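Attaching a single structure in structure tokens format; questions to follow.
Here the complex is missing a single protein chain, while all its other protein chains stay put.
== chain A ==
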Amino acid sequence: MSDSDGNISEDLEFDYDDDEEVSFSEFTADENEIDLVNKFEEEVYIKKDLKKEAPSANRLQARAKYKAWSLEEYINHFFISKCKKLQSMKLPNCDFDDILIMLHAKNWGEESVINGCYDNPTKFFEDCGLPLRKRNNTFEVVKNFLCPICCSDDDIQTETYSLTCNHKFCVACYTRYVVGLVHEGKLITCPECKLSIPHGDVQKFVNVYNEQQQSGSSVLNSPFKFVVDDASKAFVKGSPIKTTIDLSSFELLKYAAKRNIDSNPGNFKYCPAPDCMHLVELLSPAKDGRTESENGKTMDEENIYKVPIVTCPKSHEFCYSCQFENHLPLPCWLVKAWIKKCNDDSETANWIDAHTQSCPKCDSQIEKNGGCNHMTCSTCAYHFCWICLEEWAKHGHQYYACNRFDPDTVNAAQKYKKSKRLTLKRYIFFYSRFSVHETSMEGDSKTLKKVNEKMTKYMNEESKRRNNAEVSSTNSLSWIDVQFLHDAIRQLTNGRKTLKWTYVFAFYLSKSNFSEIFEQMQDYLNKTVEDLSKIFEEIYAKKKDSSNLIMQNKLDIINLSNLVAQRQEKMIEFAFTGLEQKLLRLEEEKPESSLEPVQTQTQGQTKRKQR
């Protein structure tokens, strides 16, 4: 990974026509010899065509160097390679399986394995659940076998498994036993004693289980009959793990890796996308996102505005510090504040504050929806004046004319109410825009699916037409030619995502000349995104001949999506430079109490006047 922004952005520009993975691996390919090429997946989350945005984002994240790991790579790097290293050291009486068990038992600490092997091998072997004599794990078909677990002694041949201890159980029971424990990620021992089952054998049981699940005859549903099938035949030929087998796909090792990461995360973080098992490791000196968001403002300015956007091996893009989607240009601590604000009912409270008054006697909230100003509290039956909140009796008999009218008090109170209403309106304004884009993003993913269908249809028709016309080149319009559609929709989604967050940004932005520029840019982005969206909508709405419409609009779509990308980039860049040079200022909301003293003060004054 390079530090210089120029290089990276250049690479990215040049790579534009290449597959996304190529440029991606350039981001992360330091000392990582393992192939990073991952299968292309279609998800909204995906970062497919963000290259245009990437340079600016990268410039801003210059401090956030990271490496994307798949779980398999993690296993290979932290478990298997250690194992191979120890194997090459020729530890006495140990084969690969033994070393793997030892490492697992000792929490993957090489040192403790080496020490254990040399200091007190007998005790160490016992600790790890390894037999002292040569391992003799057997798989046997026994006649009239009585399994101590299920006690079924059908007069058939039963497949059994046992470790060196020779505690035999039937394969069905062993499978259920192993599958029930594998998710704990710990070594699994013989049900009867402390001997560990080698990882390879654990995987065989898992495979047996999986194949049974697929074939529909669940071990769990018919617990006491084990169907002899091919899976178990493969089991018979059980032999020690060969290193050629893909160890990193072992279920037990996967769970062990998870356990390892959970207990000792270091700089590793899981990708937050649903069902994604991949990891990202932050390489730059840890500026932990957590401390950042917790002490938000007390941290130095530079850090606050750093948003470490990372991409996992499956191309899911997320913010490392808050493990949320890419929320550029908004800094993490405001994302947190915003989400909290949207989730809790602070705005309900604001509404109550703006539209109700509390009874001066019992403090119940009262909303006046009409009628005169002589209020009777329905809770405590207290009579008071809605205007001055004094006891009604003091008004004497001059109803409907509050003789205690004091312009100062009323003004202050009204001002306060007004500001409350304004705050609420402002929030609703930004929130509605934020949520509109959020729902539109969901819509876009649906559109993506629909467009895919339509394009497939179109391609079929096209090829048919060409066939009929007997043109020699049957498929002159290739899939690559329509790839622009996918790219455009992804760009639309990305643009929306940024747009969505700019509204939150604007919500927290204090007013200045630069904030107006910001709003202008937001407007531009908004307009472009909407234009692009409109084209898709038209295509979508048109039932017949929509494929042709797509091709007719090809140029427009490409242009607009490029424009979205550019404006998005400019927007983010402007936001960041603005923050960096302190031209733009973000603030969390002022505590509402700041307004209240004014009111109480004036009230105090009026009281003095009254006296």
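In this text, contacts are C-beta pairs under 8 Å (C-beta built on N, C-alpha and C of every residue); 3 or more make two chains touch, one makes a residue touch a chain; residues count from 1.
One rule holds in what follows: contacts and distances are computed from a predicted model.
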item	value
Name under which UniProt lists the unshown chain, selected from "E2 ubiquitin-conjugating enzyme", "Aldehyde dehydrogenase", "Mediator of RNA polymerase II transcription subunit 29" or "Ribosomal RNA-processing protein 42"	"E2 ubiquitin-conjugating enzyme"
Which of A:151, A:393 or A:541 contacts the chain that the document leaves out	A:151
Sole contact to the chain not displayed, among A:95, A:192 or A:487	A:192
From A:68, A:113, A:173 or A:261, residue that would touch the chain that is not displayed	A:173
Touching residues on chain A - with respect to the absent chain	148-153, 167, 169, 173, 176-177, 180, 191-192, 220, 223-224
